[in-house]
Structures are given as C-alpha cells and as structure tokens.
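Shown here is a partial selection of chains from the complex, left in place.
Chains: A and B, in written order; residue numbering restarts at 1 for each.
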C-alpha cells in the first residue's frame, strides 16, 4: 500500500493547480487580447471584417496539431498495461496548462511590447510548446506525480521559449518542424530529469512495465494520428506557398519511407524475425521528427525519403540495443524510449539541416548557425533538465514509491475488475464505480 | 432471460426505421435541392463555378463538428462496461436519422418558401440538431430501446427546431455556440424524459452501471475528440472574420482553464485525493458548453477563462454531490450525468450571455432577450421532454426490464467471452461470432 503521507494529493495538487490557473488568468487579464486587423487594442470593432480571414486560414492545420498533442501523445503512452488513465489524462492536464503558459512565454518573447495579441497562429505555437513537456513526460512516465508534472510544465516551457527565441531570433537558424527546438530539446530535457530521478529499485524492471494486448492497440491510436498529421506539424508555421507545400510533401515522403525501414529492421533484429510493437508504435514516426528542420527546404523528394530511411533505422536499433544500455550503464530509465523517437532523430534532423543549408537548400541560412542552434537546444535542455530534476527530487511532491510505479491506482480511482472472469464483464458481477 | 414479448425488436424496429427513411426520402424528393450560386432550382448548371466555393469554405469546420457528433458523443458513452455497442452504434443510428430530419425541420423554418436548398452550412446545422438528442440520450442511456430512441429523435428535433427559430428569429437572441438551444435544451429535455421513465427497481444501482478499465479508455477517445474540436462547434456558424476568430480563441482558452479546475476539484472532493475518471471524462468539457453563448462576443480572453474556471468547478461538484441527490430525491436517474455536463454549464452559458450583452460585448443584442431565450429553451425542453416521456412510457416499445438495463446483449448479438481466461483471448478458445 502506498503511504498516504507521501502520495495523497488531496491538498497539494488542487491548491497548486488552482493557484496556477488563477495566476494565469490574472496575467491574461493584464496582457492578452485578440489580434484584430488594425493591430488595435483588441477591444474595438473593426469596420472591415475581411482582413482577419487570414487569421483563420491556418485553423485546419491547427486542429491537426491539436489532435497530435491530445490524441497522439496521449494515446501513444497508453501502451503500459495499467497506466492508461495517467497517460491520456495527465497528458491532457499538462497540455492544457502548458498551452496557457506557452501563450504568455512565447507572446512576451515575440512581441515588442508587453501586450500579447492572440491569433490562431498563437494557438499553434502554444500547442507546439506543450509538445516539449509531453516528450519529456515520456521519459519519466510512471515514476513521478501529477504535482511534479505541473512544476515541470511551467519550468520547461519557460526554458523552451527562451531557447526558441535564441535559435530563431538571435542565431537566425531555420527549424520549421522543430527537430531541434522541440524534439531534441524535449528528449534531452526529459532524459536529464530521468537521470537525476534514477531509481535503483527499478533496475530489474517492474511487473507493470509492459503492455497487454489491448493496451498496445490503444497506443496504436496515438501512433497513427501522430503519423498522419505530422505533415501539418512540420508545415503549420512554414511560409505560405512553395515552402509550406514542400514541408507537406517532404514530411509525407519521409514518414512513408520510415515505415518500411522500421518494420524491416524490427524483424531483422529479432531472432525469430517477429515484429515488435514497441518499434512499430514509435520508430515509424522517427521520419517525421528527423525531416523537421529541413522540411521546408529544397531537399528534393528523394532527400526527404533518405532522411526517413536513416531515421527509421537508427530509431529501431536504438530501442533494441541502446535503451537497455542507457538504463544499466548511464542510469537513465527512459520509460517510453523518447531518446529513440525524439532524441536521436532530433539530432539527425539538426544535422540534416546543417548539411542542407550548406548545400544551399534554403537561402540566407547558415550551416554554422544551424549547428549553433542544435548545440544550444541540446545544451540548454541538459542543463535545464538537470536543475529541474534536482527540484523535483525534493521529497514532498507526492512521488510514488518504487512498488507503485506504473500504476494508475495510486493517483486515480480505478474500477475494480471481477476476479474470476477477467476484463470482459458479464452481468453477474457486482463491482461498481463510485459516482459513475 | 429477457422476455421476447417485450424486447424482441424483429418487426417493430425494422418497420419503423424503414418507414421513417421512406417518408424522409419522399419529403426530400419534394422539397430539397442543392443550393447553387444563382439561387436557382438546383437543377441547372451554372456557368460560373467560382461562387459556390464559399459553400465549401466551412467544410473543414463541418468535419470537426461531424467528428464530435459521431466519435465524440458515441465514444464518450462507452464508459459503461457492457454497453459500448449501444453507445457508439445507436448514437450513430440516432445521428443519421436526426440529421436527415433536421435538414427538413430547420430548412422549413429557415426558408421563406417550401423549397430547401442544401449547402455545407445546412449540414453543420443538421449535425447540430442531432446533438440535442444525443445529449438527451445520455440521460436515459441503458434504460430505453432503439425503437424509443427513433421516436424521441423525431419529436425532439422537431421541438428543438421550433425553439431555435423562436430564440434566433423572434427573440433575436445570440447563441452562437448553442449553450442554451442545444446544451441546456438537450439536457433538460432528457432529464424530463428520465423523470417520467423513473425505475424504482434501479434505485439501488445496477451491476452493469459502472465501468471497467478499458471501457474508461474508450470513453476518453470521446472526451478528447469533443474537447479538441469544441472551438469548431462554437465558431462554425459565427460570422466570418473577427467574430469567428474570437469564438475560436475564447473556446480554446475556456476549455484549457476548465481542465485544470476539473482535475483540481476532482482530487479535492475525494478523501484520498484521487482523480475520478467520470469527472475527467466529462467536467473537462464544461468550459466548452459554458462559453458557447458568448463565444463570439468581445469578452476578452481572461473572461473566457473565467467562464471555463467556473464551469469546471460546478460540473465536477455536480457529479460528486448533485447526481446522487437527483436520483434519490427527485427521482431522476441521469445515466451519464448530462445535468452536470450540459445542464448546469448550459445555464451558466445563458447567464454569461446575459451579463456579456448587458456589458455591451455584442452590439444590437439585449440582455432581456437573452434571458427570454434561456427561459424558453429550458421551459420548452421540460414540457416537451415530459410529454415525450409519457409517450415513451407506453408498454409496447420494447423497453428492457430492469435486470437487463445497461446490457448490450438484449438488443445486440454479443460475442461470447471465454469463461476461464478473461477478455484477452488465447488460441485455444472456441467461441465464434456468428456470421463474422
């Protein structure tokens, strides 16, 4: 049984969540308005309603990104047999907090005044900012409390927005699909946190750290929605026209090539040649990550496919051979294998961007600055994640004891299952969910 | 075993469904054509194909609403352990019938002639009209037959279209996201039906009135898709330009604030501080309902977030404390808690609209008329629902006996599960679905 002293969230979690929400609402009251066509105060009625239509043009792409954040990331993590409530539920909580905080953080960096004018584009960028935390969440999934996740969300998005500003505005680097600023950043931030929070009690694994048949199918909902909408992720903030068109096509092709290679390598590295669901759920997406930085560049369709080819290979090989080594040698317990899905392919994406700009695939961008952006993203993430890890290591955040890791029931009311019949209920059981 | 006399649907259900479909097709044959750019007969070819492009502009928003109706409502109700086939299947049936009937009902009210000209906008409005029935469905889920649902669909949409006409055309009230005309209306209509159909035999609950682990995850598919696409619901019929842009932003922010508060209050009201899936599945959506009426008004971003904050609180508190009282004191057995998700937040939305218009947030709209619209929506729903309830109480509609409530197998062929092994099948069982 969990100790109530350590894990009962009844006051610390609600108070923190409500205080954060009140603070955010006050900040929005002071700083945030609607963008209007005249760049005015957001409080006037415009005589000409036609101009803001451009604000609504990216709305379908926003919704695709929105689906990736809430369905994609949420369900991808439901692969664990008894951690689905947390995966999809706390994913939603983190993203809902993160997007509000992201609007403030990005708004202050983007605007020259304190005043922030919201558009659909702000919503796309806010959703992007939450992706970093959700990636990091994958590295520590099952081992930290909702309270810790709220704290990590605020800190990581603050640091992310700062690094993003550095990369885009100071270094003038190109990263349209955010291989560096989101994927590599989120992965290495999360891995640094996981390193600090290393649990030696889990070094031999945990009974709940695996899937069951249907949890693997739920996870595939996440995989497929991420895979399908990735072209929107990589093109949503691209310059309209040729660049955006290229970002769509390149991502589509990179992902397609990646799927074949991920399936092939998954079979190749297994003695009996069988496919492994972990690889299919994750490595098929590596092509979307890796083509991110140069998605809108003139890399030719076959160039995009080559990137997907390499990404699918290294991601699958990473899951098979690198994750166990990270855990045993480097004491990094990476629950979802974010290093293989976001870390390595994010690095690959950064390197591809350096090569592409050096070959002139996007005018006015310098390979040196691309390299500096990659170094900044990884370096800031490692330092930020390490410091955040030490803060989260303080003993009073309600973190679960080792034996209750990867178990929803420590933070959730979980319906009782009938002992005799298994998951498929018949009419004769008498288990009820309270308040249902 | 159910009595075949009462629940065998073999002739009453197919005959009713096919007769309804034939009648509808005849009415479409007489009254319904395509809208064309010249406002012509729908049978001529236009020389200028460019004008109807405006008809297709709202198509992506239509699809978002479509997903909410069919995936959102359908899967949200799959939380019951043995009622998923009905939830997602009969949801589809009701919506497919309702949208056809809605085109006729709304078309006749909207057009000045008998002739109805269809556009994508008609499809959005038709989908909206089905939402009222699906909300009411949640109040009576598990306790009525498919035959009863077909009847309720026809009656409720007819009354809904009349009240909507009254609110929009006569009272000239504003209700862009339909907090009043859809959410409050659908909830109180359904609750009135549930009151008339009160089953004392279920006053101590029912073995099947609860969830299992995976049914709660299926329900989250519904929750997340509803949550993501709610900005489309609230903005789909807004005036293009500034108003639509505001409706998107306000709904996005209200929902985000609502999530944090729903999680916080869910933990706060539980002794051990644990989160309750029922709250997360439902109360996180209350912010979308409550911001509906004033979504397109100039209420400022923080105003939208305040609405979401209050909605998340009252909805969660309602699930915890009000639903049991409704059942025991007022004899209203509200299966899905629609009072907490649509009723209370719908009222809140109506009140927010009164306050917002009184503060001048939307020109040319009067708080008095907003109040009249709210009263009309609730009053018409209660009267209409009560009368419908008495009609549905007639004994020959195939309603299930108490012991077969909340059980798909009374109206569906349900695959046999192996007795010994539970839901996860192994290769050695010998249960087959007929005709599969």
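In this section, a residue touches a chain if its C-beta (ideal position, glycine included) is under 8 Å from a C-beta of that chain, and two chains touch if they have at least 3 such contacts.
All figures in this text were calculated on a predicted structure; none of them were measured in a lab.
Student: Out of the whole homomeric complex, 2 chains are present here; how many copies are there altogether?
Tutor: Total copies of the sequence across the whole complex: 3.
One rule holds in what follows: only the chains that are shown with their structure count from here on.
Student: Please work out the Cα centroid separation of subunit A and subunit B, and write it as a whole number of Å.
Tutor: Going by mean C-alpha positions, subunit A sits 32 Å from subunit B.
Student: Given the complex with subunit B, which residues does subunit A contribute to the contact?
Tutor: So the residues of subunit A in touch with subunit B come to 4, 8-11, 13-15, 17-18, 20-21, 24-26, 28-29, 32-37, 42-43, 45-46, 49-53, 55-56, 59-60, 63, 66-67, 70-71, 74-75, 78, 82, 84-85, 88-89, 92-93, 96-97, 99-100, 118-120, 123, 146, 212-214, 218, 221, 411-415, 417, 421-436.
Student: Of all residues in subunit B, which touch subunit A in the complex?
Tutor: Residues of subunit B touching subunit A: 60-61, 64, 79, 81-82, 205, 207-214, 216-217, 220-221, 224-225, 227-229, 232, 239-246, 248-249, 252-253, 255-257, 259-261, 263-265, 267-268, 270-278, 280, 284, 298, 300-302, 305-306, 309, 319-320, 323-324, 363, 407, 409, 417, 419, 421-424.
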